[in-house]
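Structure first, commentary second.
Apart from one protein chain that is not included, each protein chain of the complex appears where it belongs.
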Amino acid sequence: MTLLSDRPLTAMIDPAAGPPDCAAYGRAGGWQAARRALGGLAPADIIDMVTRSKLRGRGGAGFSTGQKWSFVPKDPASERRKYLIANADEMEPGTFKDRLLLEGNPLQLVEGMILAAYGVQAGHGIVFLRGEYHLACTRLHHAIGEARQQGWLGENILGSGFSFDIHVHSSAGRYICGEETALLTALEGRRATPRSKPPFPQTGGLWGAPSVVNNVETLCNLPHIIANGPEWFAGLGLGEDGGTKIYGASGRVTKPGAWELPIGTPLRQIIEEHAGGMLPGYRLRALLPGGASTAFLDATSLDVAMDYGSVEKAGSRLGTGMAIILDDRTCPIGMIRNLEHFFAQESCGWCTPCRDGLPWVERLLTAIEDGTGQAEDMDHLARHARMLGAPGRTFCAHAPGAMAPLASGLKLFAADFTDHIRHGRCPLPAAHGGMNTRQGAPS
Amino acid sequence: MSTADAPLPAPLRAEILVLAAQELHPRGAAVAALRLVQARFGWVSTGHLCEVADLLGMSADDLDGVATYFNLLFRRPVGRHVIMLCDSVSCWIMGCEPLCDHLCRTLGIQPGETTADNAITVLPTVCIGHCDHAPAMLVDTTLHGDVDTVCLDHLIDTLRDTP
């Protein structure tokens, strides 16, 4: 049966056919979990099952989902305004997994949200959707409409006494909106600056009400956990963590893309098997394992298992699990400059180190890349990596995220930096990897 | 398309009020309302911003603080079509810079500018989640992947001809 597939998240996704409609979704095993939950499980049971499933948040931080929910005040949904929010902001460069889930099977997210909402007894659901995801938006609206029509959303779902509905908020573009407290601020029609914790969203979130923010992929796992049991789900993972993970690769690999694999799949397998290895003529130089805000790993780390603990031990973070590959003909300094440009521009402007430090970093890198770097620039870069990199020095995790590729890059590409400064130019034959045009890569 | 100087049409105002009513506080609809206006006029003029602020019970200053915060809300006019070329890391590796140069040279504008015939605005944008088909771009609401100079030239011709 499909649901017991080892690729539960993507089993129903068929890019050629488009997303399943409500009936097809049901035929393929959808709604089982919702029926089971609303038909007899207590909210506490849901939280317990999710805790036991070893599901960790797929938004980047990897916090235990069940544990996160346990901080929500337990009042029934009918008595207290609470929110369940799907974080579909997905603006981390190199990351496109949530888009696949949203476009491929939006009903799965809807069911996951119903389950999560039932677990924490939230009556209001919101999908915080990135503004650029137009197709996902259309499909999501359609799916929600259908689900509502079929009685999966609205008042007194399945006669359970539980009411819940979902509203889609299309954002207007800013990476920081993905940070869960900034996301709440954005939903309140304010400038999306992060908020201090406490209060944690679970107790004082949107409009001061208890709120849970979960990543799309996290939520999409729920129907499978509830339908097939936490033990089954936990067993899907290869190591400590439970379930599958959508991994991906972009850059000069043969088959860039995304694949659902057991969590803990070795990096080498992802790149060599699924992504088909490097394009002919290119060698892997280094990679960011889980999006732009993770530290570089080099080829020596390819055997790392892609789970939270192992990647951290290897010196980086699992992040979104979507790898960005740096090849040997692309300038690492150019790549870091590009990343820091992104982070500088996406800084919300609230705290000083991030707001004014990142642009400085970007300019230093630009200077070095352009050949006007000075020896002491390296000290400045290192200083920034140190000052902005440690958590607690900036207001939120944006700046530490920005420093991950820089700090690791300064070590890994030390020679490249020195060469640039010494020779006053990029030593690569075709300066900037970006100058190379695409050569026969399949799509 | 109506002009951005005229007041908001009544149905649009009504739609904004409906959005506001769905929120716990009207200001929760701020971004949605501005997006509606932009969908209709291409950008958010100061006059429209003030009207929306009024509908949401916010001051214009307050709402403009929100509007100017977001990347996708345009407070200046754009052309009939907006090409948003991704300049983030995967697309950069795959050569978005030369593509952008090519595009701008062909159109005779700088990134951020609009062609003289008001047909096309080029804006660099952050990662649009199409990294497996880098370089990628968003043309109005349509995603394009594996972009090269040939398909860019073709696209420009098509866009110039469509209203």
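Which chain is which? They are A and B, in the order written, and residues in each are numbered from 1.
As a working rule, a residue touches a chain if its C-beta (ideal position, glycine included) is under 8 Å from a C-beta of that chain, and two chains touch if they have at least 3 such contacts.
Following the convention adopted for this analysis, contacts and distances are computed from a predicted model.
Matching "NADH-quinone oxidoreductase", "tRNA modification GTPase MnmE", "Rod shape-determining protein MreD" or "Cytochrome c oxidase subunit 1" against the UniProt entry of the left-out chain gives the name "NADH-quinone oxidoreductase".
Within the set A:Arg56, A:Lys97, A:His169 or A:Arg191, the residue that contacts the chain not displayed is A:Arg191. Here one chain is not drawn; of A:Gly208, A:Gly371 or A:Gly424, the residue touching it is A:Gly208. Interface with the hidden chain, as seen from chain A, comprises residues 174, 191, 195-199, 203-204, 207-209, 344-353, 355-360, 363, 367, 376, 380, 383, 387, 390, 392-395. Looking at chain B, the residues touching the absent chain are 46, 49, 58-62, 64-65, 68-69.
Throughout what follows, only the chains that are shown with their structure count from here on.
If you average the Cα atoms of chain A and of chain B, the two centres end up 24 Å apart. Residue ranges on chain A touching chain B, taken from their complex, read 81, 90-96, 98-99, 130-135, 167, 169-175, 186-192, 207, 248-252, 256-258, 288, 292, 322, 324-327, 330, 334-335, 338-339, 341-342, 345-346, 432-438, 441, 443.
Residues of chain B that touch chain A in their complex: 22-32, 34-35, 56, 58, 65-66, 69-73, 84, 87-90, 92-98, 125-135, 138, 141-143, 145-146, 148.
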